[in-house]
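Attaching a single structure in structure tokens format; questions to follow.
Of the protein chains in this complex, one is absent; all others appear in place.
Showing subunit A:
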Amino acid sequence: MDPRFTALLAPFLKHLHGREITEESPLPELGLDSMQSIELLFAIEDAFGVPLPDEDLNDATFATAGSLWTAVRAARAAHEGSVGAP
């Protein structure tokens, strides 16, 4: 995972208590609730310049740091693909 991504994620996880974020880190159990997901989403958009597609906005995407990172990476790839296209 991109260190920028884990640094951005950490403040949303109030039960992380300084531990390292791994792909398996369970986001809801570490303190991410549905009320905060919108703020997290905006933070991702600002940092990586892409919005997550609407169909990725479900519990499965927000289950672990790894599942969320996979969605962010896919959104960036799709965005760069469309920007790079002639």
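Note that a residue touches a chain if its C-beta (ideal position, glycine included) is under 8 Å from a C-beta of that chain, and two chains touch if they have at least 3 such contacts; residues count from 1.
Everything that follows uses one rule, which is that contacts and distances are computed from a predicted model.
Here one chain is missing from view; checked against "Peptidase M23", "Spermidine/putrescine transport system permease protein PotC", "Acyl-CoA dehydrogenase" or "Amino acid ABC transporter substrate-binding protein (PAAT family)", UniProt names that protein "Acyl-CoA dehydrogenase".
Within the full complex, the residue among A:30, A:44 or A:65 touching the omitted chain is A:30.
Across the interface with the omitted chain, subunit A contributes residues 15, 26, 28-31, 33-35, 37-38, 41, 54-55, 57-60.
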